[in-house]
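For this depiction, one protein chain was excluded, whereas all remaining protein chains were kept in their positions.
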Amino acid sequence: MTDIIIHCAVALLFPPLLLGVIGKTKAAFAGRVGAPYFQPYYDLIKLFRKGSVFSETTTWVFRAGPVVTLSATLIACLLIPLGRHAAPISFSGDLILFAYLFGLSRFFTTIAALDTGSSFEGMGAAREVTFSCLAEPTLFFTLITLARMSKSITLSTILTHPTPATWFAAGASMLLLVGALFIILLAENCRIPFDDPNTHLELTMIHEVMVLDHSGPAFGIILYGAALKLFVLGAVFVNVALPIATGNALADWAIFIVAILALAVTIGIVESVMARLRLVRIPQLLVGATILSAFAMMLVLR
Amino acid sequence: MPTCNHILPRYERKGRCEAFVFFSVDPTICLLAAATLMAFSGVPGLVMNRPVWGQRIAAVFVVAASIVGEFAVISLLGGSRGATFQIDWPLPFGQALMSVDLLSTIFLLPLFLVCGCVSVYSIAYWPAREQTSAGKLTLFLGFFAAAMVMVVLARHGVLFLIAWEVMALSAYFLLTAEQQSSEVQRVGTIYLIATHTGTMALFAMFSLLRGAIGTFQFPASHSLSQAVPVASVIIITALIGFGGKAGLMPLHFWLPGAHANAPSHVSAMMSGLMLKMGVYGILRTMSFFDALPVWLGWLILLLGTWSAINGIALAAGQRDLKRLLACSSIENVGIIFIGIGLAVVGLQLHAPYLIVCGLFGAFIHIINHGLFKSLLFLGSGVLIHAAGTREIDRMGGLARRMPITSPLFLIGSLAICGLPPLNGFVGELFLYVGAITDGIIAPLPLAALVAPVLALVGGLAVITFVKIYGIIFLGAPRSVAAAHGHEATRAMTAPMVLLALGCLVAGLAPVLLVRLVTPAVAFYGNLAAPEIALVTDQVPLVPLTFANCLLIILVLVIGAAYLLRLRRLPRSLGATWGCGYPEPTARMQYTGTSFSEMVVNLLGAIVAPNRRKPILVTAIPPADARFHYTVTETVLDRILTPLFQGVGLAFSYLRRVQHGQLHIYVLYIFATLCVLMAWTH
Amino acid sequence: MLYALVLLPLLGALCAWIVPDNRLRPLVLPLIATIHICLAAFLVGNAPPPSPGGWIWLDPLGKVVLLCISLLFAVCAFYAVGYLSYRQERSNRVLCMGLLVCLSAMGMVTMTQHLGLLWVALETTTVSMAPLIYFNHNARSIEATWKYLLLCSVGIGLALLGLLFLAYSTYVAHHDATLLLGPLMSIARELNPAWLHAAAIFLLVGYGTKMGLAPLHAWKPDAYGEAPGLVGALLAGGLVNCAFLAILRVYQICLASGTEIRFFQQALLGMGLVSMAFAAVFMARQADFKRMLAYSSVEHVGILAIGLGLGKGALYGALFHLLNNGLTKGVLFLSSGNIHRSYSNKTTVVVKGALTRLPWSGGLFLAGFIAITGSPPFSPFISEYTIVSSAFIDGRFLVGSLFLLFLVVVFIGMALTVLPMVMGAPPAEVEASDYEDRLLTVGPPLFMMMVILVLGVWPPEFLVALLKDGAAMLGVQP
Partner (left out) sequence: MSLLADQLLVLVMLINLVMLGTSRLIFSIRAVAVQGVILGILPGLIHPFSFHLAGITAGIILAKGIVIPYFISNAVRKAQIRREVEPFIGYVPTLLLGAVFTALSFAFAEKLPLAPEHKDLLFVPASIATLLTGFLLLTTRRKAISQVIGYLVMENGIFVFGLLLTEAMPVMVEAGALLDLLVGIFVMGIVINHISREFSSIDTSRLQTLKEE
């Protein structure tokens, strides 16, 4: 029970901090002081107090988009084990629900974007669905590989299964998996090298361009949802990449939080040292990730 | 119609389980009565000279038949066993039998529901007041529905063939309702040729079966040894004959055109129901054998995968709303076949998860696809009425003008993408669980590959349906007609509401779906209840329901909070931000073509888009430039059409033997004499 | 009683000759046809015993053919009244007389047991049909008539030589030379095999020419294409069946001989498959729909031959198909005649949208097409399926597969001609003709279509029994 409460608390409160850490890291690399770590929280609070502007072309779909997206991400968040603790909702086959919940959120994000009738948001939506579609098989390859290792199809088991021993036993495939997962993490959350959340040239954007017309609380919900998504996928990544379990519940939580903050720093570093890929290169990278994960699966299944 | 004359009083009861019988009427009799009612539904309209009333009477007939039929199905599911009817047929094929079993229920359940909905819908969609072909259409719609019931009832090769062909021909007459259009003619001809070719394969199949067992009556389940020398041939011909009807690649070529050009309610029946008859045929044929070769399972799996990926890839690149839905039918049939393939592989390798989950996945998807594809096709009919076109790119902004159709279509779209919390997810969940579980526990790694494939298909489906929902309903109208679109009458929306409710209920309470399907799975897989329970217990239906409900609650709570918040804060309306363009117009919006351009590019290897690029000139003001692409239907465009032309050319050379010169004709006679003389010596 | 079947039409022909009025004359046809069909129905039910010499006997095979011919003729006779009312510019005396003489000869074909007499009757049908093909009196029809006449005469001449060989084979075997079926069958085992073989070949080629088996069919498209619809119907449904009956007689003798039957069946199978292949090749992109029907006739003659060649279960199918093909071809030719009349053209370049312009004729043509290509619930499906399934049941997979392949190709070819004809919008530039669907031009084929439907779903008991008897005569060696 305590774990569930901690799980919910961490999942609900923690995600915006990741954005803050990434921002700080990037600022550090750029030699700036940067915004405070808690800037995302301030932003959210500010947004929830702001009024909204709605386009005349929009319908209820535009308002429903952020809500459904956030709800789906929240449910996904409940399916993920954090810090070697089983998830609040856990059942065999939940990995499929996990993947499809992202599908649902994507569906609503994109139709909300199309609802504005803006050509740029349409463009963003098209890119978003296309790239995610390519990322989806990779996610499944990775999850199946892990499932095969753990002989289970429950996310909680799958993701808490990897131990240092597995790394020794199947180091190569674990490495491939981690690589693939990292690419997915960046791609799904629209980070560099796939997308630049800070850019202001609409033609090159993916996720940000879809939410151009959202304002006020809706935009707050979107920002929060994006942070949550980063957190969820980050948690998956951390679980696989850092298979350390102390046995002590609180120590595990601490390790997890440190690890995910480290991940945020890593992302920040990546964003600082890499440039955005050209749009035509993105599918190639994604397909590359699919091949990595498929290769990992072959190594394990063989 | 053959159905009505055939029922002779002589029939035998094969026993029934009284405990579960809801009411005393035999299911088979109910189904026959329903078929008869449907077959004759169009007749009053022909006889009366008030076509409008004829159509209404037909709808009453069909709805009544549907209710009777659904009762029969439910009583079957409840455990009662239908009687077997025997026809003393004066034809040289032996006595014909008709009966139902639990496999039939999977197909009858959506059949009656959709038929009832369609017949009500047609009153407003194809009104006899405006359409002269309405009488004909109503008549054949009745034949079509009744023939499908008979296909499921028939237990005799020739009876089956008759029902099958009546079904196929009725579909032809239905889909050529707008026969004045040359495109309709073309696709009608392709359809007719495809279906007839398939029927010829079935001719061979049933003959071979007759040769193997000595009677045209269907053998009992699992009674036929796989060691019969012609077993493989029987299965292959069945795959050709039935697979063609089901739209399995590479025999799908007739499907997109036919479904796109038929009246929408006909498309709904063809796509939601007729394709499933092909699936039924294959399932029935396979049930005859005691064992099936493993290669068959892999073959079906491969064909299913191919259909799923290629079908949805084709769909993604379409500009025509109904053609898109038709291509997505190919995808869904592919998913059904993936399930069947998993089950067949599992049967031979004794992998219980593959068997049970494969069958569950396939059967649930059969029902689901019947619901949501019919919903979408009926919705497309509303759209065509409203916007006067099938071109996605000429619609837009219809959600504002169609407050009922728009959410219904959204439900259909979400369901067909397999997204929770709708019914599409349930079927796919079973397939995933089956494939992954046996992929990781049992040594069947290849089966696990199904999961990424399904994921890819799901991702492409999201692209496709975001595209049609977004481009059609959202944004600003792209044409004058779309700007003046109107909501449909209640006769059209009510059936859609019913179907959408079906999707919702089945999605939120997947246990219900599983309950409906379990008897058929047990029957078909020859499995005992514990065996099934062992597997289904692993499928997270209760937690899924919980998660679904939680999702809904979350949406409601967050939504309510958001709306409350919104009410307190200042709101203003404005134009969509045009990114600096001073006067964005509706024509500057992303179109369906541009939306899917990227994915079509990526899938170029499969769909081979035929691009027409604009010529960019620097002159000022710049001239008109257009860009568009069409995806290639490889089998039809690259293989069959050239093949036909080649054969036609070869034939025109051969035809020179008929040159009109009499004296050479005499020589032919003489030559024939000589050949016959020489033959024996 | 039996002789009445022969004499009555001759009497009718006399009447037709006497009646001076062009309008009244065609009425003789339905009158005679009605009596004829009543008589035929009665005789089929209560067949008199064989005549003392054994020359005349209406056996089950004859009955099947007689029923088909009589029904087809009756339908055509009623149709003729309607049709000829549109052709008042031309004297129909020869047409009426020719039809009736032909009916008389066809009646004789069905009831005679003497092969010589059979030959004479068949030759009479050939000659009596020639003026009918020439009914339109133009260059094309004269060419068709000439080809028909010469090729059929050559063919029938070869059949005569075959008959002589047959008679000679009895002579060589030291029996009294005879051409009576009964005695021939009883001594068939002792006949000289070489002469019997030669006889079988010549008779097959001879009657095959008359029947239109490929490659002996060259006259068929021309004659069917240029003759009026109702003559085409009688050629395809009447004469073909008479010739087929003649081949059945030969088959009976070969069967009785025990040795010759193997070759005969093989030859029938070969020619049947060749016919279907020819038809398939020629039907593709066939722009002239009457010629297409002619090739369809070639195809179905091939199917009959294959049914006979397969033997066993297929015999029933072949006999049933004889009936079905005759009737369905009747529907097709009569409705195509109507379409031809309405558009004054018989190519698919002009003829479009028949279903819109002539809902009944167009619909019947479409239904006939669906029926003839072997789609349930029409009766040709039953017979074709009987044949093809028995091929597979007997393990003749190659024959069965080829059969199905040709059916598919034929279907595609036919569909590509028929569907554009009936579907779509009628072209605007076609001038209006005075033809419109009326009871007398549409009712008869419609009735026949109904018969086909009934036969396909629930054939009457007596017909089934008759077909079974007929098949037994061909299937069991005495």
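A, B and C are the chain letters, set down in written order, and residue numbers restart from 1 in every chain.
Simple rule for what comes next: contacts are C-beta pairs under 8 Å (C-beta built on N, C-alpha and C of every residue); 3 or more make two chains touch, one makes a residue touch a chain.
It should be emphasised that the depicted structure is a prediction, and the values quoted were computed from it without experimental measurement.
Novice: Using the touch definition from the header, name the shown chains in contact with the chain that isn't displayed.
Specialist: So, spelled out: the chain left out of view touches B, C.
Novice: In the full complex, which of C:L10, C:A41 or C:A130 touches the chain missing from this view?
Specialist: Of these options, the touching residue for the absent chain is C:A130.
Novice: Touch as defined at the start, partner being the missing chain; which of C:W17, C:Y86 or C:Y168 qualifies?
Specialist: Touches the omitted chain: C:Y168.
Novice: Specify the residue from the set C:M1, C:L14 or C:A177 that touches the hidden chain.
Specialist: The missing chain is touched by C:A177.
Novice: Any idea which of C:L149, C:V231 or C:M276 touches the chain not displayed?
Specialist: Candidates C:L149, C:V231 or C:M276; residue touching the omitted chain: C:L149.
Novice: Which candidate, C:L7, C:A194, C:V349 or C:L398, sits in contact with the chain we can't see?
Specialist: Hidden-chain contact among the options goes to C:A194.
Novice: Take the complete complex as the reference. Which residues in chain C touch the chain that isn't displayed?
Specialist: Missing-chain contacts on chain C: residues 114, 116-117, 119-120, 123-124, 126-127, 130-131, 134, 137-140, 142-147, 149-150, 153-154, 157, 160-161, 164-165, 167-168, 171-172, 176-179, 192, 194-195, 221-222, 225-226, 282.
Novice: Considering the entire assembly, which residues of chain B contact the chain that has been omitted?
Specialist: 652, 655-656, 658-664, 666-667, 670
The rule is simple: only the chains that are shown with their structure count from here on.
Novice: Quick check of your reading of the touch definition: is the inter-chain graph here a line, ring, star, complete or other?
Specialist: Its topology is that of a line.
Novice: Counting C-beta pairs in contact, which comes out ahead: A-B or B-C?
Specialist: A-B
Novice: How many angstrom between the C-alpha centroids of chain C and chain A?
Specialist: The separation of the two C-alpha centroids amounts to 78 Å.
Novice: If you average the CA atoms of chain B and of chain C, how far apart do the two points sit, in angstrom?
Specialist: Between these chains, centre-to-centre, one finds 43 Å.
Novice: Residues of chain A that touch two or more other chains: which are they?
Specialist: Chain A, residues with two or more chain partners: not present.
Novice: Can you tell me which residues of chain B touch two or more of the remaining chains?
Specialist: none
Novice: Mind listing the chain C positions that touch chain B in their complex?
Specialist: These residues of chain C touch chain B: 146-147, 150-151, 154-155, 158, 197-198, 201-202, 204-205, 208-209, 215-216, 218-219, 221, 263, 266-267, 281-282, 284-285, 313, 316-317, 353, 355-356, 370, 373, 375-377, 381-382, 385-386, 388-389, 391-395, 400-401, 404, 407-408, 411-412, 415-416, 419-420, 423-425, 457-461, 464.
Novice: Sort out for me which residues of chain B touch chain A in the complex.
Specialist: The contact residues of chain B facing chain A are 396-397, 399-400, 406, 410, 414, 417-420, 425, 428-429, 432-433, 436-437, 439-441, 445, 448, 451-453, 455-456, 458-460, 462-463, 465-466, 469-471, 473-476, 538-540, 543-544, 546-547, 550-551, 554-555, 558-559, 562-563, 565-566, 569-579, 584, 586, 588-590, 594-599, 602.
Novice: Name, in rising order, each residue of chain B that touches chain C in their complex.
Specialist: Residues 1-2, 5-6, 89-93, 158, 161-162, 164-166, 169, 176, 179-180, 182, 185, 188-189, 192-193, 196-197, 199-201, 203-204, 206-208, 210-211, 644, 647-648, 651-652, 654-655, 657-658, 662, 665-666, 668-669, 671-673, 676-677, 679-680 of chain B touch chain C in their complex.
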